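One chain of protein is taken out of this complex; the other chains stay put.
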Amino acid sequence: MNRRLMAFLTLLLGIVPPAFAEGSGSIDSGDTAWMLTSTALVLFMTPGLALFYGGMVRSKNVLGTIMHSVFAMGLVGIHWVVIGYSLSFSKGNSFIGGFSHAFLNGVGVEPMGSIPHLAFVAFQGMFAIITPALITGAFAERMKFRAYVAFVLLWTTVVYAPVCHWVWASDGWLFKLGALDFAGGTVVHMSSGFSALVAAIYIGRRVGYPKDQILPNSLIWTVLGAGMLWFGWFGFNGGSALASGALATLAFVTTQIAAAAAAMAWAFAERIRTGKVTVLGVASGMVAGLVAVTPASGFVGPMAALAIGLAAGVICYWAICLKPRFGYDDSLDVFGVHGVGGTLGALLTGVFASTYWNANGKDGLLLGNFDPLLVQALSVVATAAYAAAATWIILKLIDIAGGVRISQAEEREGLDLTQHGETAYHL
Amino acid sequence: MNRRLMAFLTLLLGIVPPAFAEGSGSIDSGDTAWMLTSTALVLFMTPGLALFYGGMVRSKNVLGTIMHSVFAMGLVGIHWVVIGYSLSFSKGNSFIGGFSHAFLNGVGVEPMGSIPHLAFVAFQGMFAIITPALITGAFAERMKFRAYVAFVLLWTTVVYAPVCHWVWASDGWLFKLGALDFAGGTVVHMSSGFSALVAAIYIGRRVGYPKDQILPNSLIWTVLGAGMLWFGWFGFNGGSALASGALATLAFVTTQIAAAAAAMAWAFAERIRTGKVTVLGVASGMVAGLVAVTPASGFVGPMAALAIGLAAGVICYWAICLKPRFGYDDSLDVFGVHGVGGTLGALLTGVFASTYWNANGKDGLLLGNFDPLLVQALSVVATAAYAAAATWIILKLIDIAGGVRISQAEEREGLDLTQHGETAYHL
Amino acid sequence: MNRRLMAFLTLLLGIVPPAFAEGSGSIDSGDTAWMLTSTALVLFMTPGLALFYGGMVRSKNVLGTIMHSVFAMGLVGIHWVVIGYSLSFSKGNSFIGGFSHAFLNGVGVEPMGSIPHLAFVAFQGMFAIITPALITGAFAERMKFRAYVAFVLLWTTVVYAPVCHWVWASDGWLFKLGALDFAGGTVVHMSSGFSALVAAIYIGRRVGYPKDQILPNSLIWTVLGAGMLWFGWFGFNGGSALASGALATLAFVTTQIAAAAAAMAWAFAERIRTGKVTVLGVASGMVAGLVAVTPASGFVGPMAALAIGLAAGVICYWAICLKPRFGYDDSLDVFGVHGVGGTLGALLTGVFASTYWNANGKDGLLLGNFDPLLVQALSVVATAAYAAAATWIILKLIDIAGGVRISQAEEREGLDLTQHGETAYHL
Amino acid sequence: MKKVEAFIRPHLVEDVRAALTDAGVKGLSVLEARGFGHQRGHTEFYRGAEYQVLFVNKVKIEAVVLDDQIDAVVSALLRVARTGKVGDGKIFVSTVDDAIRIRTGESGNAAL
Amino acid sequence: MKKVEAFIRPHLVEDVRAALTDAGVKGLSVLEARGFGHQRGHTEFYRGAEYQVLFVNKVKIEAVVLDDQIDAVVSALLRVARTGKVGDGKIFVSTVDDAIRIRTGESGNAAL
Partner (left out) sequence: MKKVEAFIRPHLVEDVRAALTDAGVKGLSVLEARGFGHQRGHTEFYRGAEYQVLFVNKVKIEAVVLDDQIDAVVSALLRVARTGKVGDGKIFVSTVDDAIRIRTGESGNAAL
């Protein structure tokens, strides 16, 4: 056997001594049970998102819209084990990780804290999958499928991995500054939300927007999707404790409360403004609350979660109502929900954080410390600016290489037929 | 800072010394993992119920029907942490709890048994959410949305919280009498089932019922909903052990067996009577079995669960077939499934309970003790009578305040457009 | 009380001293939490399969197709506790188990490894439910409902229970030979896949196939189903470790990677051949990857899972494209996905297995041992031959007894109306 | 032979069918339609935006009848499909040259 | 110009289209319909209740054809859409005053 083949086989079989032992604890069956469950729950959010988005588009685009989420399960799923995890979490500089864990080199079931290292990889991988999928709502109903594939690959490499490294890797610069992001307010929601804003502006409005009536093919999918998201979010936030126990429970409970509060606040705001409470409003409110509480979930108490949820419901609704004034077509309101909600949550984490609830957290503004809020604001600005700029460049490159947008005739026929040769309903 | 603001902030941050330490154990990671999982599973039942019910109504009412379930996720979700948990579980009298845990005052992550107190709060909160949602099937397709909101708030306060306190709080009168209700046969299913009966009678029949053909918009939603319910019910019953281990396993297995048995029994009964086995029949049978085994799940063995399931399938089917004779329009058969199934399960718990399977339970009729059955019968009668009477009064009050039922013209146009300004399908 | 009644009661109450104590460990809360979660996840796969299949058929057959899966939840659910578990896992000979655990006699919550015995029963029961449901895709849109019921009962008894015993019972002949099947490559996927091939050939092509356009009623169901399957498969493979911890994590991670890889490989192959990537292709690829990694999941490393997934995506796609040449109508490609994918996975397990990842496994071909591959090949041939022959005989018997196929007129009207008296959509 | 085409309210279709059967009509067909006329449509909300949906769901009844059935058919329709509120719909009558029953090949009045 | 309106069994629509194309028809349209006539409907169950659904799914074919195509069209329909069982449907023929092709503005026979 020659050396090349040898190396390939070694890789395939993964018979490589772990490069370094992460932590030194031993594996706890309860912590691992919760982490595996959480990981499965987060994976389940992506089909949930597919339906949440898919229900809102016109029936000629529903499969194409769903594809924008589920394709990422495969694409980013592979990207993550090949290079994404390494760029995000392996030792590197304060901006980005290195290549030492590429192809999961040196990653095995050795303990990392109280769970196997691979459980951490899988859990984090699910975050990497859903984040670019969130963005796709902004350019729904008009993106070339090829452009979408290129976008997801580039964005995951150039935006997700570094921002994740900044915030969650021990050598990341925001981590070192002490930015608080329990489960991805900046890493997941702000990065996707601001990228979405840029993408919506870059790609331009849908044909007929806002003149034509663009009515959702079926909000039942959207409600089911919201239910799956809420369900999965318990893993998203609860699992971010990286163990079972008190902290996971706290994150779980704040998640529940904020989702409920934001749904009610959105409904209430809607009622005031239009006289009606809509099903889409309640579903959107749920997601807004879940987004906003994400960075705070393990740092604040239940009543702070209530406040965060109420604020998110009202403010995200208001952001969405303002959108038409600006004239861009963020089709499924990714910026209004994830950009605004994520920013709000990141800032409010600096307000409500309390070491009473999490000794490894901080005491925030309400406990008299202005600093945490400043750090949060800095992380907000840095993430937003970086994600926005990088997204613009990525889209420009793809546009030059082959175009990002389908033709008007294709847009009229719909993504499903023109991009995938399929029709959603033959009833 | 003045005192008012101070108090508010304290509340918001939850920095309050726990009023009392519940129990004295320490937190077990495996038990907590299972409780968090169970809690997420029970939350997932509510969108499941939304689809289960939503599939059965006409397409003009499907969003409104779904809303009756998912809105409760927000509304009761908030109610629970504000006042519901306190009224249900804090120290009070034998009829109802007090206000000591209002706004989750004094509730933190301190151990309660082997799980954090907040995990118990969240788990129980999911039960409070789904219980009023169950009732809504009785008045489907004709309730004012505003009246629904008022109903859920009042019913949760006036019926759910006290009945929950009677049965599950250590100072509740049925608890003290030794009534057996492992996971909510009386608290959840009988209370909702009898309230549903009263509500159906109070609000009156749908326009055109029973003359017009009222065909389900799509039973696919209903089957999916039933699948989500079965899945979530493992958390509902299995989680009621409040820990992982042998008892949770027992409750899990009896749940599985009873659901399967009731689905087959219903199918069989249907086959005998009409010559056909319907998909709706099988889905309904599953739910009937899950309902009936709920109070028994942690007190009886697997073969008793088989017997309970078989009985539930046949008896609930029979109850539903009898309904037309009585002339009321319990639109989605909440009474036939939850009222009858819950009562059956509560009584059969008194028959099949055995300390062989649960040392903290009792030996029931089959082991020669008549007492447990008597206590079960008493809890059945008390719950049914109280829930029925209270529901009537609540509906009367709402009727006086603003009406419970939409107009005939609105009913013809459907809930979706008239109550929410939305249409379920634009295909 | 006479003796008959006495015996009946004893059975019902399950008050029977366990025939033998399985193992001697004590119950671990974390392991049990993960097993209960896994069991729930596997149960959830069956409604997932119902939708995966249901979405692909014409709208007149969607309820009937869904029924083929969900009815098994009841039917096999009961069969399992009555006789199936005993035939599969109780002491018997090397071919099949005995009757000592019939009606779960002697099965309680005593520890079996670190989990209660009943948890093992429930987990395995979910496998027994989904396996015959997998087959039904082969004879979709034309099977008599009565024949389906008979088929499932007979097949579970005559094929599933013995093959399960061969591979997973300590006295099974393939077990003793050392065949590697971590989570059911042979037991579940090959047995169902080859049975499906025979069933498709036996029952004959659908009216109009392949001339008429047979277009799916809605691929949205199929994508949702695929998402539910992926989600549930974490329990299927991860739970097959029968405990939480390192091995469960490994199986979880290989599952994730193979599903992602196969989805991408299928999409890529499709792109090359037809120029388009379809949503159905991606969903099918996911399932193909999950199938192929099933036997390998706890024996190989992450990069081997990547290779298995890539191979499965390409090879299953290719198998499906070849189907028309052979002229049989395996309507939903059960053979192409489960037969071919299961065989591939079983063989590749013999190639990639490594004791580095699982000390209780083996070192396979890549580590220089040819033996394991031989044993795998033997298990493949034996399972395929036995399942195929037994399926043919079962169908022949049912055909003689009352026919397996509906009439042409019924086929034109559809399963939903003719078999169940229901219609899927009233929109 | 005359063709009667009527746009009516969807929930009245079964009553209309019964009335036309009573009036001697042996067969008819029903199609889903959306109508625009004096009747106002409705408002739909979508994330804060309001849409005026101008069309109203209607059902179209098509029945080819004998010349001498036409009065009975029209008056049956007027009786059953009328609620008196805007949007009850219209009946249009036109002439048909021939009718053929596919099963038998019969044509003319015998085909109805 | 003549308008042919035919109510047929849904699964025959592709065969009918092919036959009409062979008969020289250049264009046609298809609408979903529910029909009532001699053919019995079916029974649906809903939680123990039985409903008699009287309507049967049909498809309506509409084709405007030249006067001299009408016989070929009718006989093509009779050949392809006939199964001989009750419910094969009806063909109605009526007169059209004019046809216009929107793309070109052509009218009369040239528009077909």
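In order of appearance the chains are A, B, C, D and E, and numbering begins at 1 in each one.
Keep in mind that, in the parts below, a residue touches a chain if its C-beta (ideal position, glycine included) is under 8 Å from a C-beta of that chain, and two chains touch if they have at least 3 such contacts.
Everything numeric here is computed off the predicted structure, so don't read it as measured data.
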Shown chains contacted by the missing chain are A, C, D, E
Which is it among D:15, D:88 or D:106 that touches the chain not included here? D:88
Among E:23, E:64, E:78 or E:93, the residue in touch with the chain that has been omitted: E:64
Residues of subunit C (touch criterion as defined above) contacting the omitted chain: 210, 213-216, 270, 273-274, 276, 278, 280-281, 284, 317, 320-321, 324, 333
Which positions on subunit A touch the chain that was left off? 208, 212-213, 412-413, 417, 420-423
Can you name the residues of subunit D that touch the chain not displayed here? 2, 6-8, 31-38, 54-55, 58, 60, 74, 77-78, 81-95
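The working rule: only the chains that are shown with their structure count from here on.
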Contacts shared by subunit A with subunit B include exactly C, D
Between A-D and B-D, the pair joined by more C-beta contacts: A-D
How far is the middle of subunit B from the middle of subunit C, if each middle is the mean of its Cα atoms, in Å? 33
Considering subunit E alone, which of its residues make contact with at least two other chains? 44-46
Residue numbers in subunit B touching 2 or more other chains? 28-31, 33-34, 37, 213, 215-216, 244, 274, 276, 278, 280, 420-423, 425, 427
With touch defined as at the top, which chains are paired up in contact here? A-B, A-C, A-D, B-C, B-D, B-E, C-E, D-E
